[in-house]
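Missing here: one protein chain of the complex. Every other protein chain is in place.
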Amino acid sequence: MKEPEARNQLSHYIFMYRRMAALSIRSQWRYRKSLLLSIAAQFLIIGVEFLGLFLLFQRFNNFQGWTLPQMAFLYGTVNIAFAIADALAYGFDQMGPLLKTGNFDRLLVRPLPAVLQLLGMEITIRRSGRIFLGLATFSWAAWRLGAATVLAPASLLLLALAMLAGVLVFLSLFLVQAAFTFVTIEGLEFMNAFTYGGQQTASYPLSAYRKFMQVLFVAFIPIGSCIYLPVCLVLQKSGLPGLPDWAHVAGPLAALPFMAAALLAWRSGQRWYSSSGG
Amino acid sequence: MDEGLYSRPTMIQVEQLSKTYTVLKKKKGSLRRDREYIKALDHLSFTIGRGEICGYIGPNGAGKSTTIKILSGILHPDRNAGSCLVNGRVPWKNRLAHVREIGVVFGQRTQLWWDLPASDSFELLADMYQVPSGQRKERINRLKDELELHSFLHMPVRQMSLGQRMRCELSAALIHNPPLLFLDEPTIGLDAPSKIALRNFIRWLNREYGTTIILTTHDMDDIEALAGRVLLIGKGRLLFDGSMQALRREAGAEKRIVLDLASEPDPHSMRELFRGTELRLLEQNKQRLTLAFNPERLAATEALKMAIGNLQVADLAVEGQPVEELIAALYSRHNI
Partner (left out) sequence: MKKFWQPYLAAFRGRAKASLQYRSAALAGMFTQFFFGLILTMVMEAWYQSYTGSAPLPLSLHQAASYIWLGQMVFALIPWRGDPELQNLVRSGEVGRDLVRPVHIFSLWFIRSLAWRYVSVVLRFLPILIFSALILPHTALRSIALMPPASTAGLFGFLVLLSTGSLLSAAISVLISCFQFRQISAVGMNAIAAAIISFFSGQIVPLPLISGPVELIYRLLPFRYMADVPYRFWLGSLTLADLPAALTAQFLWLAILLVGGHFYVNIQLRQVTIAGG
């Protein structure tokens, strides 16, 4: 008896998310002009990041045996995943102000889980500049590397999986950050080390870092497992020493336990909130 | 209490409810923080029947919003301290099911999408509460008519006046026709016509749908216009529960006689005139005298006779004591 009801519930949630997302995009569309400016700005930001990479290549010729197109391939994959997560996570970002103004209570008197309402609060189009440049970088890299090899069906599937997993890991990080806000109210800047820092770290081959950093981003915050390892397989680069081949394929699965942990953190945060009253 | 044949079925039952907040206080010159416990609700009990409009009043920090937060499922009360049943449910046990059947309006916060027309918000909320499509149209039209939303329904919320916005807020909270509505300072900052329109609507809602309404406010005119019953709390305890008239009696409300005299009298002689009588001279401002008396001790006709007796009166009025003063008197009597 319970089964169909749960499925109904889920389809209602999905329906509501799509409704909220559509509304959010419509309301942003009212400010097209400033939207375009923001997207252009985003373009510029990661443009200078990439310019930096390019200039360093000119100076040093290679990075740990990786060529520029190979680096761009990894860089593009990571940045597309990060940009999608960043655009979806606007509501998580707003937790500090929501709690300070008491508006979070508004979400709690509505018949939808708070996480879903936060996710639906806004899909930030102006953060999507990074997606476009990520795509551009990725496409350029794929063309230079020979699309036939790096985008063969098996590789493509693995890459899609890697990107999806990457989005989930970044979203989970933002969710943990939001969960902390229940206790600290002030936004937690130190979590930026793992969100933006994670994106920065994962944009370079993980082999460049010292051991503790590798362990951190493979085992604890598995953005490396989700993106770097599969990308290594696709580019036929040796990944991390001591890791078996299957780990490169199975890497993206690491997103699932991480997401579960993040949801758990959120739940205990919300429980803390409703028993302490903020 | 008399559980008579005509008593209403219960909507809210609160028994011995307590809520304690823990506050970390930083001591000066020390890194350690001391825990301080603040009892926001202290074994609070009351019952509200279906279809009642209840004013819930008390000074700031009395526990009003804590109560509302618990009743609407936002906050958990202290463990093992009392019980609380709203609409047959423990609010915090199954939040999603509970909130489906209540409406909440926080006067100073919006639940509408700021950049979009209110009509979009209504549709979205109707989806969220899964209002069947057959009922939804009728419901929205009804609210639209009663609250006269037509002229601004398709305007972005951010461009609306406060009065227009409040009317939309109210509609938004009622799309799913909840049997129970919490109104938190609904008329704050509104101009007089908007206030009156809002009150009329609330009365209509209560009559038409039998909606139970809990109204927290500092505006005593709201209470007097709407609430058949007043709950007064202070320091987390229930101090008074009854009708407005009973509240007046409890507070020892005075009546006032305002006299406009034909000519400006000498202040000293006026004070002398009422010395030792049941009439008290409250104020003298040019030709206007304000006298007070306790209706329990002095009948109104007697008071009038005494007041007019030896004076040349051009105009007069008898008034009740302003509710604000009554409440202030009650607060100070209870030391809150």
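First chain written, first letter: the chains are A and B, and each begins at residue 1.
The rule is short, and it goes like this: a residue touches a chain if its C-beta (ideal position, glycine included) is under 8 Å from a C-beta of that chain, and two chains touch if they have at least 3 such contacts.
The structure displayed is predicted, hence computed values, not measured ones.
Engineer: As a test of the contact rule: which chains in view would the missing one touch?
Structural biologist: Per the contact definition above, the missing chain touches A.
Engineer: Quick one: say which of A:Leu37, A:Ala250 or A:Leu264 touches the chain that got left out.
Structural biologist: Result: among the candidates, A:Leu37 touches the missing chain.
Engineer: Kindly state which of the options A:Ala160, A:Met213 or A:Leu264 is in contact with the chain not pictured.
Structural biologist: In the full complex, the listed residue that touches the missing chain is A:Met213.
Engineer: Go through chain A and note every residue touching the omitted chain.
Structural biologist: Answer for chain A: residues 31, 33-35, 37-38, 40-42, 44-45, 47-49, 51-52, 55-56, 58-65, 126, 186, 188-190, 192-193, 196-197, 200-201, 204, 208-210, 213 touch the chain left out.
To be clear about the criterion, only the chains that are shown with their structure count from here on.
Engineer: Rounded to a whole Å, what is the gap between the Cα centroids of chain A and chain B?
Structural biologist: For chain A versus chain B, the centre distance works out to 47 Å.
Engineer: Which part of chain A faces chain B closely enough to touch in the complex?
Structural biologist: Chain A residues touching chain B: 12, 15-16, 19-20, 23, 26-28, 30, 101-103, 105-106, 108-113, 274-277.
Engineer: Would you pull the chain B residues touching chain A in the complex into a rising list?
Structural biologist: 19, 21-22, 40, 66, 69, 72-76, 92, 95-97, 99-100, 102, 104, 106, 109-111, 113-116, 120, 124-125, 127-130, 156
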